[in-house]
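Shown here: the complex without one of its protein chains, the others still in place.
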Amino acid sequence: MNRAILKFTAMSCFLDRIKVVYVIFMGLVIPVGMKWETLSRGAAESQTFEMFTGSVGVALVLTGLCLGAAGTSTSRSAYSGECLPLIFSRPLTRAEYVVTKWCAIALVCGAITALQNILVAFVGMCFGEVWTVQIIGAQVLERLLDAGILSAAFLATMLARNRILQVFAMAAFYVWLVGQTLPPVSVAGPNLPGLDGVQVAGGQMFFLASHRIGDFLLPGIHVYEAMNALNFPWIELVCYVSTLLVYLFAAVAMTTRRDFFYGTD
Amino acid sequence: MQQPGVCIEVRDLSKSYKNGRVQALDSVNLAVYAGEVLGLIGPNGAGKSTLFGCLLGLLRPDAGSVHFDGKPVDYLSVRRITGYVPERPDFEQWMTGRLFLEYHHMLSRCDPSTMAATVEECLTTVELDPAVWGRRLGTYSRGMLQRLNLAQLLVGKPRILLLDEPTLGLDPVGVKIVRKVIRSFRQSGVTAIINSHQLDEIERECDRVAFLRQGKVEKIENLKGSVSGPHVLFLRWTETGSEGQHSSLVRSLAQSMGVTVQEANRSWARVGVAGGEQAARLIREVVAAGVPVEEAVAERARLEKLFESEPGSQGQ
Partner (left out) sequence: MEPIDGTTGGASWPGLASGGAGADFSTLRMPRLLVILTAAFLGLRILLTVAAPSEAVTGGGAIPWIDAREFRPVMNRGRKLVVYEFRADWSEPCKRMDETTFASKQVVQVLNSQFVTVRVTDRQKEDGKNTPAVSDLEKRFHVSLLPTLVITRPDGGEVSTLVGSTSALSTYHFLTRAVRSGSR
């Protein structure tokens, strides 16, 4: 763990004005506002709201922060020899760099969305909802875990210089993201003929694909359920930790590649 | 094994890109002695940046090795004592000048208690206006950024320095600062390799110059120390009369010694001497003949000539 990188990556998230505005708006104002609005109307929470307060919310905050924080000091490589990074002339190992960057980003993202969850819970409590310390604590932990795996996936993708892999990763990410925002409903009724039927079937498949991708590439842990379950869901925990470690391992391996700093290999 | 006194040792370094299609470095051999300043020159695409990449441990060569004081360059201990001035540094827009140097001070694993003092010292050395120390880097001019680039080199108190085009983007005042910095670390005995297109600054500050072309070290010129072997002697005197009798006197004296006169004018002449001894004898005779000599200096082989020579010429 490198103190300098930890400190300055965290600083970069808060000292960049545009990032701060984006994060406060997307991460705090919108979800809390939505909660207040729906409760004051007496309506049920929408799935969009759920999205903002769950792992997708973490992803939205992360994309805002990451478009700068993680890219620091890894070089541009328009052509070979274009730009050699300064940071790696310093005494730090590649592994240290990657792991510290991951920690900093995950902590910042996780903290912001955890705060958001707490505010949302507070609003809920004002309207009479039941929120115990256990539930809130579980939510906070879940957001931190979500941030952990999302940051690791992001970092691994950004450090992988392979264009094809990056495109594939981004596509998978967007399928997951869009799938989360699609209304999670099926239309009741008989099989629709022709194009409509295809559309409905397509929607169903997209929904399924999105959730399968989420389960495999971005697993989470349902902390509250785990805390109260009769049998602790070991498989869920092991899936999460193994996927996280694979991402970190891949990220470190990428940076120690022969010609990481040059586009050509 | 490693020769005594050699600080930076490059042995048979080869590096290619695109699966061998582009040969960036071809069996480069270089030895830089401790306390020496080596200049690196060559045409664009000669492989200088690749060489720097290998010296910094950022690129893994196909063959050969690079050692600093006997250790491989990707080792932590080597990183600790190395300083680097990149040609195109990546600056964070949100950082201030002071924060940037603090960041690099921390990264260099220097004693945190000396941080504030060292940062201020470095900022003062590069003559950055104290008013801008607290301003964001996004507001800095090109020249200011390059000065900051130089400052980050000093912050880690390195013993081995690698400078890639240190004067890029600097005005004459800035170039003077670079020269000042190079001179200061020459005095403290650090080893340096400087890559620059500014040939005159190289000539002034470097002990030796390596000429790189198409991935090969074609020539290594020794710029300092006594000049042995044939060279050109430049003589200048005060010409009082209008007939130019001093000039003809110098010419006849040179011819009698068997020294070729390459160029001659009213008040100066360039003669080709066989060595230091002949040069000294000629100067003595000219002075004894009553010519008021003002300047007598050995001309080094002009570095530009290296660029003009045919590719594939034999190395020295």
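Order as written gives the chain letters A and B; numbering starts at 1 within each chain.
Note that a residue touches a chain if its C-beta (ideal position, glycine included) is under 8 Å from a C-beta of that chain, and two chains touch if they have at least 3 such contacts.
Treat the numbers as computed from the prediction; the structure is a model and nothing was measured.
Note on the undisplayed chain: of the listed residues B:Arg88, B:Arg109 or B:Arg135, the one touching it is B:Arg109. In the complete complex, the residue from A:Ala10, A:Ala95 or A:Leu119 that touches the missing chain is A:Ala95.
Touch with the chain that is not drawn comes from one residue among B:Arg11, B:Arg80 or B:Arg251, which is B:Arg80. Interface residues of chain A with the unshown chain, by the touch rule above, are 42, 44-45, 47, 50, 54, 88, 91-95, 124, 128-130, 135, 139, 183-191, 204, 207-208, 211, 222, 224-225, 228-229, 234-235, 238-239, 241-242, 245-246, 248-249, 252-253, 256.
Interface residues of chain B with the unshown chain, by the touch rule above, are 2-7, 33-36, 57, 69-72, 74-77, 79-81, 108-111, 114, 156-157, 159, 188-190.
We take it that only the chains that are shown with their structure count from here on.
Contacts from chain B toward chain A in the complex involve residues 17-19, 22, 24, 49-50, 52-53, 56-60, 76-77, 79-80, 82-84, 86-90, 92-95, 99, 103-104, 106-109, 152, 156, 162, 164.
Against chain B, in their complex, chain A makes its touches with residues 2-5, 7-8, 11-12, 15-16, 72-73, 75-76, 80-93, 258-262, 264-265.
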